[in-house]
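In what follows, a structure is listed as structure tokens, so that the remarks can point back to it.
Every protein chain but one is kept in place in this view of the complex.
Think of it as A and B in the order they're written, each chain with its own count starting at 1.
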Amino acid sequence: MYHLSDKFFRLSQLLGGLIATTIIAIIVIVLLIEAWPSVAHYGLFHFFTASGWFPLEAEYNLAPMLTGTLVITLGAMFIAIPLSLASSIFVVFYIHGVYQHLVTRLLELLSGIPSVVFGLWGMIFVVPALLKIKSPGTSLAAGSIVLATMLIPGLVLMCMMAFRQTLEHFYLAGRSLGLTKMQTVIQVLIPSSLPSLSSAMFLQTARAIGETMAVLMVCGNIIQYPTSLFDPVRTLSTNAALEMAYATGDHRSALFTSGLLLLGLVAILLKTSRQRSIPENIACFRSRTRESL
Amino acid sequence: MSRIATFFVFMYGLLIGACQSESALDASPPREKIVISGSSTLAPMISVMAKTFEQDHPNFRIDVQTGGSSRGINDVQLKLADIGMVSRHLEDTDTYRAHTIAQDGVTMIVHKNNPLTSLNKNTIIAIYQKQILDWSGLTTFSGDITVISKAEGRSTLEVFLHYLGLKNSELRPDSIIGDNEQAVKLVVNNPNAIAYVSSSTAESHIKNGSPIKTIQIDGVIPSTENVANGKFPIVRKLNLIASPSPSTAVKQFLEFCSSVQGKRLIEEFHFVPSV
Partner (left out) sequence: MNPSEKVILGTCIFSITLLALLYGQIVWEITINGLPRLSWNWFTQAPANAGLQGGISSILISTMLIICVSLITATPVALAIAINLSEIPATHSRGISFLRASLDLLASIPSIVYGLFGYAFFVILCKLGFSLLSGGLTLACMILPLLARLFEDRLKEIPIAHFQSARACGMHQWQIYFFVLLPSISRGLIGSIILALSRALSETAALVYTAGYVDRMPSTLSDSGRSLSVHILDLSMNVPGGNQNSYASALTLLLLLLFINSSALWMGNQKSNQERIKV
């Protein structure tokens, strides 16, 4: 019962999937080839047990930077998620017509500002402000704040898109059941747009993990386990950005190993988030789409 | 939707057009093309030199790429680039020869409000090892010293460590940065900070009125003359590397870099032309 055009359509979909998987395969292969010399030379455990990260002295410990990445990302999302969720609710449900349109345009503009500019802003405003609290200013807190500032416009936009779509389906139904506006938002719209919201948050978390320039400029880049918010830290991706340009031999190879580690980290995050976030109703809903063919 | 579709069809048309105009250009008489890649410190200066060179030699086309010294070496070895820019000392190998075009001092900078004028080697070591924590022991100024150092692999760090006779693991900085500009920006915003940067960067910032100042090291002012005559102790070499048997085009450009005109451009960027 499949028409030729349907087959062609299906084929093009498969091709798309193939392209995406090929890209990731090539990236992993490039990383593996480049990382192999250092792994073969030092063994995988060296990267967690060495005395520190001193490439000139052949010591490559990635563990503190892994911690730094996790802590900074966590901090940034801790700031960004509540702020963007609250503001996107306000923009979608309490600002109307032209004004809402205007806010959307402004957010789109803000999400296109290069991370360098946020980094510069952080160096000029955030770091000196934190310096007044505790020296040296360039710190975990500064990194998280700047990262959050960078992510919020995109996150708000994505949340707004999610709300706008579910709004059309559920808002009137909610109101007609006698719920107030806020009740509809909290009890109907947020749960029903949860899949889109969580995918937005995941995308931004992923971006936060991989972000280099802005973090590099404000977080101090000292390789250590942070003990307070005002301690400087270094993340895996800033490590690569800082040292890649001047690294040779095993040092360069070790930086690629850190890239692989970053991928591994994301894969683990994915695995854990995947188990919860597949919304059952949508899964069933879509399989019906296929069956109806 | 139809407008979007039209737009995309239009864009694909443009793309195909662009690819075809490319093949049309290939048919035109070939021009001498030189690709230069490497150190981000040298890239702005070399791209200005390349433009000047292109003006005198209209059939030349020089593309300057950046991405770090190690990329410069890598690109020359892979023959992706004809000339590599390397901002550190290096030995000749059988794949490339180094041509030192300029020298650059590495100087200590502090905020303008800091009354400090001079430091000697032992004090610098004490500051960078956190044996001196406060400015009050050194000058009439007080406050926790914020020690800024550079990331592993930077040539400024290498020559700095070489001067101090220390290993990188023995330094205890508060903040590690990459580029010279970043150090200047941190010092501008933090009166208690001390950092070491390329003296060309420091000099052009002081000329532009940034609130920073350079410090005498062992009583020597980090001026261009002192770097040139070797009095100033911390100096790095800026090299161009090319294959041992370069093409005539590459040779011409390398000669231009050490010509009078080239040297004038080097001085404009506050580097010290090598003799």
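Just so it is clear, contacts are C-beta pairs under 8 Å (C-beta built on N, C-alpha and C of every residue); 3 or more make two chains touch, one makes a residue touch a chain.
Everything numeric in this text was worked out from a predicted model, so none of it was measured.
Asker: Which listed residue, B:64, B:86 or B:195, touches the chain dropped from view?
Answerer: B:64
Asker: Who touches the missing chain here, B:205, B:237 or B:263?
Answerer: Touching the chain that is not displayed is residue B:205.
Asker: In the complete assembly, which of A:158, A:188, A:233 or A:254 touches the absent chain?
Answerer: Answering carefully, the residue with contact to the hidden chain is A:158.
Asker: Which residue from A:56, A:129 or A:206 sits in contact with the chain not drawn here?
Answerer: A:206
Asker: Pick out the residues on chain B that sit against the missing chain.
Answerer: Listed in rising order, the touching residues are 1, 3-4, 7-8, 11-12, 14-15, 18-19, 21-22, 25, 35, 37, 40-41, 43-45, 47-48, 51, 63-67, 71, 78, 80, 178-182, 184, 200-201, 204-205, 208.
Asker: Under the stated touch rule, tell me which residues of chain A contact the chain that is not displayed.
Answerer: Touching the chain left out of view, chain A contributes residues 3, 5-6, 8-10, 12-17, 19-21, 23-27, 30-31, 34, 82-83, 86-87, 89-94, 96, 104-106, 108-118, 120-121, 124-125, 149, 152-154, 156-158, 161-162, 164-169, 171-172, 180-183, 186, 195-196, 199-200, 202-203, 205-207, 209-213, 236-237, 240-241, 244, 256, 259, 262-263, 266-267, 270, 274, 278, 282-290, 292-293.
By our rule, only the chains that are shown with their structure count from here on.
Asker: Averaging over Cα atoms per chain, report the distance between chain A and chain B in Å.
Answerer: Between these chains, centre-to-centre, one finds 32 Å.
Asker: Could you pull out which chain A residues touch chain B in their complex?
Answerer: 52-57, 59, 120, 123-124, 127-128, 131, 135-138, 216-217, 220-222, 232, 234, 241-248, 251-252
Asker: So in the complex, the part of chain B that touches chain A is made up of which residues?
Answerer: By the definition above, chain B touches chain A via 40, 67-71, 73, 143-144, 146, 151-155, 167-169, 173-178, 182, 185-186, 189-190, 192-193.
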